[in-house]
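Since the structure comes first, as structure tokens, the remarks are kept for the end.
As you look at this complex, bear in mind that one protein chain is not there, while each of the others sits in place.
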Amino acid sequence: MINKVMSNFDDAVSDIPDGASIMMYSWGAAGTPQNLIRALRDRGVKDLTIITHNFIPAWIGSHVCSEDEIMTPYFLKGRIRKLITSWPRPIEAASDIARHAEEEMGKIELEVTSHGILAERIRAGGSGLGGFYSPTGIGTVLEEGKEKRIIDGRAYLFETPLKADFSFVRAYKADRRGNLIYRAAERGANPYMAMAGEITIAEVAEIVGVGEIDPEVIVTPGIFVDRIVKIHDGGLGSEKQRKLLCQRYLSGEVEK
Amino acid sequence: MINKVMSNFDDAVSDIPDGASIMMYSWGAAGTPQNLIRALRDRGVKDLTIITHNFIPAWIGSHVCSEDEIMTPYFLKGRIRKLITSWPRPIEAASDIARHAEEEMGKIELEVTSHGILAERIRAGGSGLGGFYSPTGIGTVLEEGKEKRIIDGRAYLFETPLKADFSFVRAYKADRRGNLIYRAAERGANPYMAMAGEITIAEVAEIVGVGEIDPEVIVTPGIFVDRIVKIHDGGLGSEKQRKLLCQRYLSGEVEK
Amino acid sequence: MKERLSHEVMAMRATKEFRDGDCVNLGYGIPNLCVGFVPPDKEIIFHAENGVLGYGRLLFENEADRVDLDYVDAGIRPFEPQPGLCWFDMALAFDMIRGGHLDATVLGALEVSEKGDLANWTRSAAAAAGIGGGMDLAVGAKRVIVLMEHITKKGEPRIVRQCKFPLTAKECVNLIITDLAVIAVEEGGLILREYAPGWMVEEIQALTEPRLVAAEALCEMSL
Partner (left out) sequence: MKERLSHEVMAMRATKEFRDGDCVNLGYGIPNLCVGFVPPDKEIIFHAENGVLGYGRLLFENEADRVDLDYVDAGIRPFEPQPGLCWFDMALAFDMIRGGHLDATVLGALEVSEKGDLANWTRSAAAAAGIGGGMDLAVGAKRVIVLMEHITKKGEPRIVRQCKFPLTAKECVNLIITDLAVIAVEEGGLILREYAPGWMVEEIQALTEPRLVAAEALCEMSL
């Protein structure tokens, strides 16, 4: 019988070595595999290659969240050798966090691209393509070092596929086969990142029985998922914890 | 207010000219936009470029269906200048239908590729890519006339994107904005063909109000769909008509 | 200096460009405000690149009870769900953009050149930062509208002969809406179509690096 469910996050990331490449989504709080990221940080590995659309802390209203509030890939800083991203630093350039991000950028190999190119490169990696031609970035710094080709009269840049040793994924519900559904903006990059990891690990709010998810609405078929861990009630990113954070920072009780 | 619903199939195809390119799915009976295909045939246009995974009549059990039973792209024969497909003729080579298909092949420009390449070329067309490298077909006739490239030690062929003037799509439910969901194998190529038509026309079993389809389960967002026509009760491909066909050809009442 | 249009009024003017039924992506900053100013006679479907079509108005900070951190736009701000909403993944979101399916995008900018080159991101000495989805939108949307303040905080023109900031895309901008003017980027150059109430053509020209050509139907901006 197939059973991809594991009991805790530490076990789920226990075989990730120094130097591993890992992709993970993050769009503020939405869709971020917070518990896997924390377990990875706690494991103490280094020289990681991190592939993520955004490399910033999450915020709620005007409050920028700490790693104990909303864990994001940004908090892996100091353990990263190479970062591939579309958004490497916070929007407010004057903050402490922005200064720390800037320091981090100075220490690592940074590859910046557009969200669309990043999405398509990961999808190409997960689906076995050798690369593709994209119209984005013509006439910009993204041309540097890339093959340019005119196809049917329009200019395109050659983009290479992206895969990773591990993909961290966050989903709403899973069954033991690894079938996943997401909740609203939680979806984001999770479906195609799930396809592009040699080993894909999902953290989920709920685990249901096989057949309980309508076969028409499964977004990530279990074939792409290797390990599943349930987020405990009140844990990072759980509904309860997020509601508490919203109340705290949006109700006016706490001023930042 | 957005309202993409049209009242009949003839109107929906009334601006398709001679020489148009049209993509349409067909996997036996499943997912085939039968009423749009019939309206197109009745319109009497010629010199069409047809893009379809399968170019064969549908069958039920061992009964090969006529165009009055299950309409498929095959019945556009005589109106086609060019056919791009993965499966151009029936599996049973000895039948009348196979002979007719063979005659048709002799008269038209035929481009045969694999299902996977065809799917990805259409997806590339709909998503604005200039082309991609695929590992399928290396060392086979599909290499002919294509650029071969070694990427990271593996050989790939360059494949070009496919678009069409019109896409015919079959779906289960639609709202007036063109949001679509499908039923089981009806889905098939319909979602990516919907993306690659300059004008995309959908025939659907049911039209529901905006907001009645769960926002998490919409497969084809309305942005890809231009026109919608409801299949009338008992019409081609309706549940009632299909049940009757199954009963007729599977119950043993009729022997072929 | 004379009074210039507020960000809200700029956003209102931008929504006038939308036709009923348009699918529109709004960039970070002033463009995001457009979602709150759609006239009732138009059904505009807003697209956000994190994977949503048809999102509603942004929630205010005092609406804590209604905030759901999974219901956020591309700027990671919570919005109000509304009927006809549709969720999908970011690859499909960018297929829509790159594939030419969006009717328009409204983007913020640091600079726009006389040829319609767009610059809307910066990089520090150390590293490039914040390309985001702007490059994809500038290349893919059928119509690119820039919504920005006419001049920098230091008073320098943002509409320039040549961009000094790194480019987002070349020759992509169709229309520039600022707190002073509405300017079309056409073959013949920059066409001044509308001026903010109380502003003279010469005053606007003085704050614009390339030469502006007055449109035949030049008129005062209205909503």
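Each chain carries a letter (A, B and C) given by its place in the written order, and its residues are counted from 1.
In the analysis below, contacts are C-beta pairs under 8 Å (C-beta built on N, C-alpha and C of every residue); 3 or more make two chains touch, one makes a residue touch a chain.
Only a predicted model underlies this, so the values are computations on that prediction, with no experimental measurement involved.
Determine which of the presented chains are touched by the chain that is not presented, and list them.
Taking every chain of the complex into account, the missing one touches A, B.
Tell me which of B:1, B:150 or B:246 is the one touching the absent chain.
B:246
Looking at B:9, B:59, B:166 or B:224, which makes contact with the chain not pictured?
Checking the options B:9, B:59, B:166 or B:224, the one contacting the hidden chain is B:59.
Need a quick check: the contact residues on chain A for the chain that isn't drawn.
1-2, 123, 126-129, 175, 177, 179, 195, 210-211, 215-216, 218, 221-224
Touching the missing chain, which residues of chain B?
Looking at chain B, the ones touching the missing chain are residues 27-31, 53, 58-62, 86-89, 91, 102, 105-106, 110, 112-117, 119-120, 122-123, 134-142, 182-192, 219, 242, 246-247, 250-252.
Following the convention adopted for this analysis, only the chains that are shown with their structure count from here on.
Could you tell me between which two chains the number of C-beta pairs in contact is largest?
Top-ranked chain pair by contacting C-beta pairs: A-C.
With chain centres defined as C-alpha means, what is the inter-centre distance between chain A and chain B in Å?
35
Mark out which residues of chain C touch at least two other chains, giving numbers and ranges.
In chain C, 87-88, 94, 97-98, 140 touch at least two other chains.
List, in ascending order, every residue of chain B touching at least 2 other chains.
127-129, 215-216
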